[in-house]
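And then chain A:
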Amino acid sequence: MSLILPLLAAVPLLGAIAAVLAPRAGKGIGLGVAIVLLAALAVLVGGLNTPVVLPLGGWEPPLGIALRVDGLAAAFLGLAAVVMTGVLIAAPYRGAGREAAAFWPLALLLWGALNAIFLSRDLFNLYVGLELLTLAAVALAALSGSAGALAAAIRYMVFALMGSLLFLLGVALTYAAHGALDLAALPGRNPQPTDALAAGLMTAGLLVKTALFPFHAWLAPAHSGAPAPASAMLSALVPKASFYILLRLWFEALPDLGRPGFLWLMGALGTAAILYGGVMALRQARLKLVIAYSTVAQIGYLFLVFPLAGGGGAAQPWAAGAWTGVVFHALAHGLAKAAMFLCAGLWLAAAGNDRIEALRGAARATPMAVFAFALAAISLMGLPPSGGFTAKYLMVTSAFAAGAPYWALGPLLGGLLAAAYLYRPIAAAFAPVEPELRPVPRGQQAVPLALALGAIVLGLASAPPFDLLQIGRPEAAARGVE
Partner candidate 1 sequence: MTLAFDLVLCAMIVGAAICAAVAGTIFAAAVFFIVYGIFVSLAWLRLDAFDVALAEAAMGAGLTGILLLRALGRMPASEDRPGPALAPALAGAGLALALGWAFLALPESAGLGPVVRNAAPGAGAENPVTAVLLAFRAWDTLLETIVLLAALLGVWALSRDEAWGLPPGLPQRVRPDGVLAGFGRILPPIGAVVGVYLVWAGTSRPGGAFQGGTVLAAVALLVSMAGLAQAPRVTSGALRLVLVAGPLVFLGMAFIGAVLSLWQPGAAFLALPEAHAKSLILGIELMLTLSIAVTLAALVAGPPEDRA
Partner candidate 2 sequence: MGDVFSVILTSAALLFYVAGTVGLIRFPDTHSRLHALTKADNLGLGLLILGLMAQADGWVTLGKLLLTWVLALIAAGAAAQLVARTALGDRR
Partner candidate 3 sequence: MSGWFMFLATVLLLSLAGALWRVWSGPSQADRMMAAQLVGTGGVGVVLLLAAAGDWAMIDVAVVLALLAAFAAVAFVKAQTPQGAGDPEDDADG
């Protein structure tokens, strides 16, 4: 294990450096990184029984920084590895031109930032990881260089910088009050009156970065304006990183601060995001915007974890189900959303634009891609037998068990809205007309199909990931399982 964790943290960065040195070999380097990381993850997950902690440089916290892998970290590392592998296989950049020379190293840096965040237990280190993630993501959002993409990237950056600063402010206040940055040191801290302000600032910053309604304005233009492989990373993975930090913060470091009003507000904003994102997705004429607004809605589900499993509710029997359901949702959404954006990229290239009408007849021209899109849609709608279904089932039953059925409203209505806004592209694809699409090689359609199948498999074989998530699960969410 003393080698696996450094591999996970450093290999994407080494790959990015190699891709800077040899831009033409970008794809090969990326795939090499993917193979190493998938192998390392397999070894890690195979041998993971209890959380693994690695103090870097041999310096134990509070002096040094420790990396730690538990079930949650392993699940998100796995999600990043699977989605990034798919994206790197699908990305079409060749040669040493501007876009290729930027895409490969930036994509690998984005991966490195994600892994650094998923492994880190140190608040300031998380800040540095978030900034690395933001810079790589903004640069990828601007990659096409069009006026619209540049404006979207700038808007993204304005929000992200504000979010970073708020988070940093909270971190500074935490260090000033407790002399500690290590998450594990915070539950046993000596409570201070400034704790609520520090936690509020960190949370506000992370909410902006996660694009929770009403901080969502930057998301749709940035995700839809990026090239498809970049959109897949931005939508499937990047908001998950800041949400992951929120989970760590509220379920492990500072669970005692979760007042009912705050938890209720998070749930309410999450529900609002589900409804707002769904309605906006319904009103879009361009496929990439539909998928991007769907991300706004899907992010909302994640925040139901606060009222259902946070604060004093953590001791209740339903909390474990809600917590696991939300993590399942994050994983299933990541796989499904990456598949959808990759499909959208194929159709954009084949049709010349990404209007929904342009998809008419796509089922004949690109059957595998349409199948992949439909499978991903099943998971997003929460229909069985998908990861999305397992997630929603857990959330809805927890809501009823908690005696708060109104928290089930979001998932139920959100599923209907998802069905409505995803019906349009699927119906267009199955329209009985001659397609006006240029042919797409089957190899390219296979990648989104594999990702979408992953989202389904997550529902069919939910036991192994379920068991994985129990390893080192935060006490606040574990107490209810017994």
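Throughout what follows, a contact is a pair of C-beta atoms (placed from the backbone, for glycine too) under 8 Å apart; a residue touches a chain by one contact, two chains touch by 3 or more; residues count from 1.
Per the selection procedure, all candidates are chains of the complex that A comes from, given by their letters.
Owing to the predicted nature of the structure, the values given are computational and were not obtained by experimental measurement.
Here chain A touches, in this complex, candidate 1 (chosen among 1, 2 or 3). Residues of chain A touching candidate 1 in their complex: 2-3, 5-7, 9-10, 13-14, 16-17, 20-21, 23, 54-59, 62-65, 96-99, 101-102, 105-106, 109, 112, 116, 122, 124-125, 128-129, 131-132, 135-136, 138-139, 142-143, 145, 150, 169, 173, 175-179, 190, 192-194, 197-198.
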